[in-house]
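Omission of a single protein chain aside, the complex is shown with its protein chains in their original locations.
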Amino acid sequence: MKNTFGNNVTLTLFGESHGQAVGAVLDGMAPGVPVDEEYIAKKLSQRSGLPEVSTARREPDSFRIVSGVFEGKTTGTPMCIIIENKDTKSNDYQRGPARPGHADYTAFVKYHGYEDYRGGGHFSGRLTAPVVAAGAVAMQALNERGILICTHIKSCGGVSDHAFGDIPEDFIRLENSAYPVLDEAVGEQMRELTAAAAADGDSIGGILETAVYGPEAGLGEPFFDSVESLISHALFSIPAVKGIEFGAGFSFGKMHGSEANDPIDYDGSDVITRTNNNGGINGGITNGMPIIFSTAVKPTPSIFKEQETVDFIKKTDEKLSLKGRHDPAIFHRAAPVISAVTALVICDLLSMRYGNDFLQKRQ
Amino acid sequence: MKNTFGNNVTLTLFGESHGQAVGAVLDGMAPGVPVDEEYIAKKLSQRSGLPEVSTARREPDSFRIVSGVFEGKTTGTPMCIIIENKDTKSNDYQRGPARPGHADYTAFVKYHGYEDYRGGGHFSGRLTAPVVAAGAVAMQALNERGILICTHIKSCGGVSDHAFGDIPEDFIRLENSAYPVLDEAVGEQMRELTAAAAADGDSIGGILETAVYGPEAGLGEPFFDSVESLISHALFSIPAVKGIEFGAGFSFGKMHGSEANDPIDYDGSDVITRTNNNGGINGGITNGMPIIFSTAVKPTPSIFKEQETVDFIKKTDEKLSLKGRHDPAIFHRAAPVISAVTALVICDLLSMRYGNDFLQKRQ
Amino acid sequence: MKNTFGNNVTLTLFGESHGQAVGAVLDGMAPGVPVDEEYIAKKLSQRSGLPEVSTARREPDSFRIVSGVFEGKTTGTPMCIIIENKDTKSNDYQRGPARPGHADYTAFVKYHGYEDYRGGGHFSGRLTAPVVAAGAVAMQALNERGILICTHIKSCGGVSDHAFGDIPEDFIRLENSAYPVLDEAVGEQMRELTAAAAADGDSIGGILETAVYGPEAGLGEPFFDSVESLISHALFSIPAVKGIEFGAGFSFGKMHGSEANDPIDYDGSDVITRTNNNGGINGGITNGMPIIFSTAVKPTPSIFKEQETVDFIKKTDEKLSLKGRHDPAIFHRAAPVISAVTALVICDLLSMRYGNDFLQKRQ
Partner (left out) sequence: MKNTFGNNVTLTLFGESHGQAVGAVLDGMAPGVPVDEEYIAKKLSQRSGLPEVSTARREPDSFRIVSGVFEGKTTGTPMCIIIENKDTKSNDYQRGPARPGHADYTAFVKYHGYEDYRGGGHFSGRLTAPVVAAGAVAMQALNERGILICTHIKSCGGVSDHAFGDIPEDFIRLENSAYPVLDEAVGEQMRELTAAAAADGDSIGGILETAVYGPEAGLGEPFFDSVESLISHALFSIPAVKGIEFGAGFSFGKMHGSEANDPIDYDGSDVITRTNNNGGINGGITNGMPIIFSTAVKPTPSIFKEQETVDFIKKTDEKLSLKGRHDPAIFHRAAPVISAVTALVICDLLSMRYGNDFLQKRQ
């Protein structure tokens, strides 16, 4: 479905970086979800990132919900969210040599040269702004059911944050954090690494970790719509995401089954596991433990250092030194995007299990 | 769509481990693809694995194509492939304590106790047999277009295989290999590690690496149907897969943009990249370089060592020591499954770009 | 999705008339539905039709459910139903001149000549047998919720049956009827018209009417997945269906709003309408009244009378006089097919509203 994702709760994205607007249509959301525009604005602000480690393009992402909300609540019909592009300086962007690590060449081939190439066009990270806005509505629906989602920077350039501890507490910290780390001192180090890369005209990548706290057991639609499948499908659509692992993930490659298997126990009347190597998912279905996964985000490919490339129109070899405004890192800005995408997937899973009215139904 | 995956080329899976049969319906395949039943059988045999490192359940996976093939070629209408379950010993399997690492408990919650729990039922790795059979047809279609797909064991328990070198050569080696490694000596070490785990009543995990050689630039349907999204969606449906990374993947978390970006160059009239950290994909679209990704496969959760768990029917704590036939490793058997799934996704991408008749159309 | 239909409850069809088998995969059905194989057999027998007005090909449609049923109930995982083709006489069918009214030419163009052309191949009415079998399971699920579906012949060659009266009574009559009419005398006339056409080497068409009794208000997913949209999508896939109208349908073209609008009233605490010109659907959503629609079925195109056509291989004009076994009418055999398709759509709508577990949830 290309620019539409989801089974029962779907998101359709549109827009280009330097066109009139970017936006999203959220369809299938349960009716009656309170829509808090301040919360959406806060999430958009987290996506914009700290000035010191983000692009100088400081467009306030003012959004407009043009449908699907009535008297402050979702109606159950499609919600269209539009974010106008105001602060675009298109003259900064002309078709030129292919920027390494970007989609300039692949988009040209795919769209036969008709694509809006300015600033990455439809491939710009700017498309994640409406994702975050729609995801904020999904999070409000989930909060009504006691489900919390949060993402922190797990590591960057060899510096690692704490693992998740008490997730509801971590959630509160991260909800109110300008830079999503559990340990502020570590965050300071990461920002220094980022600043150092920036000073060198370079950029830097990072790993994020996400927790979904409170999902009941029984969500997921295997064989093909396993929880991992749906989350990864949505996450790999986010620009710069290049890896995902659930629970112990790639560490399983060095483990024995006796270490990897999570012993099962009762916590009162709840079935729990004592470890969570499976990241809260067995057979593609939630087991009631927190869903835990990590996401690899590559360094932003826009760097000022000289790079070797080609001009595929002129068919010449070129040296390229980018100018303009570019983030030296985007992984921290990806944190709210990843949480948003995850919230949308969990709503979709709830709707598949409980139907359109999933908000009204608790286990 | 639960048990159906794909946009234009779709696979629908059915069956349970100890029911009458498992099978698949492959729809949307281009008409005119030669169907070589021996090749399908060979791929099914590779999925069965070497006797020394696989389960003693040595059921020859005889398949039957009951539709969609006429005079040795695909018709373009749905191909149903059925693999009867013959060698099932259901008495080995009764509802008992939840097996750690398996879907026993989650399936029970999801299906309200109506699921066929015998041998993992619909969650059994046995469901991957029809995937391999359908994927073998997809591979034949791709070979007609010069696209090759192969998977080797990248690492297991700290032992690592060579990286891919000349992919067409590696492809030929792996096509004819009983144990999918590029370096036989390394394979021997891996089998020893597996045998050691087995001797201990335990199991072991591994990492696989896959190459898609020869795809033209321009495949992929972002925003949401990026190449990474479609491949990861399908792969995370395979039992035991817990992580996927494209190109440099999680290593991006320690890289600078100047290292991560792949310099672009001309090779004759072809646009290429000098390195392939992006795994052949930019902006979710193929760039013409080989698609490279790694997949983490957890140790098979069926082990003979005693484990702690619960009986969720009786609501009691239990100790569990499995009996019967169980693989000490499944990662090597996952190699043909991953290649098969990838072949189906690439056919789907070709069909979205070129239509039903993608076989007839080359760039 | 080509051969897969439905959102949450899906049906995937496969097979050709003279291949090994035809069949279907029913996915997303609620777990716990009792599966009564005798009821399925009865429905298949109704689809086969009365010997006197149907083809002499009297293959007993023995079916086999190879997955998705455990201990007599649906598991919630895909149910594959296979009907082997036994009594095929392929020598009766060779590629020859295009049969007027059939898909011989269109399938040839679409599939580039690779299609299995024998007996209509994938376009044969035989594909409706697995639809009926899967629909019988859906009907059992609906009966558990008090929803009844029945279809009768509304008219044929100018002879008309009674309108529906007390639908539960009509349902019982039609469930046990070999020829689906409410007035037996009218049925006798229809069979005479059919016999007369047959005696003349010709065939005859008819109109069917269907009632869905007992659906609660609130089912339907407009804008695009309105109840009418989903039912018509599925019905127009049935070979020979060429028209569908809901409620007053084409009669609306001669009506004023004051006649057309159904006055609304209370029946106890239930909202009802006094007339049912809208066929139980307003704005694409059920209003709680019976869903009523009519379906036009064209005369079977296989006739013995000489017809003018072409041989598109030889590129010659031809006269064609069919031989072999052909029904002089198929509309009566379409009745159980239409009910089956409708049952599948209603289950899909219930699943979208109430989720996978719709069986467990009543209003």
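Assorted remarks:
Here the chain labels run A, B and C in written order, and each chain numbers its own residues starting at 1.
Here is the rule we go by: a residue touches a chain if its C-beta (ideal position, glycine included) is under 8 Å from a C-beta of that chain, and two chains touch if they have at least 3 such contacts.
The structure presented is a predicted model; accordingly, all values stated were derived computationally and were not measured.
Set against the missing chain, the residues A:Asp61, A:Glu115 or A:Glu245 yield one that touches it, A:Glu115.
The chain that is not drawn here is touched, among residues A:Met79, A:Val132, A:Ile167 or A:Val271, by A:Met79.
In the full complex, subunit A makes contact with the omitted chain through residues 1-4, 10, 12-16, 19-23, 25, 27-28, 31-32, 64-68, 70, 73-80, 82, 110-112, 114-116, 121-122, 356-357, 360.
Residues 7-8, 351-358, 361 are the ones on subunit B that touch the missing chain.
Residue positions on subunit C in contact with the hidden chain: 1-5, 7, 13, 98, 100-103, 105-107, 109-110, 122-123, 127, 155-158, 197, 200, 202-207, 217-226, 228-230, 232-234, 236-237, 239, 241-258, 260-266, 269, 271, 273-274, 277-279, 281-287, 294, 296-303, 305, 307-310, 312, 315, 317, 331, 353, in rising order.
We adopt the following convention: only the chains that are shown with their structure count from here on.
Among the chains, the centre nearest to the mean of all shown protein C-alpha atoms is found for B. Chain copies subunit A and subunit C are related through a rotation whose angle, from the C-alpha fit, is 180° to the nearest 5. Distance between subunit B and subunit C, defined via averaged C-alpha coordinates, is recorded as 38 Å.
Distance from the subunit A centre to the subunit B centre is 26 Å, each centre being the mean of its Cα atoms. Among all residues of subunit B, those that touch two or more other chains are 1-4, 13, 110, 122.
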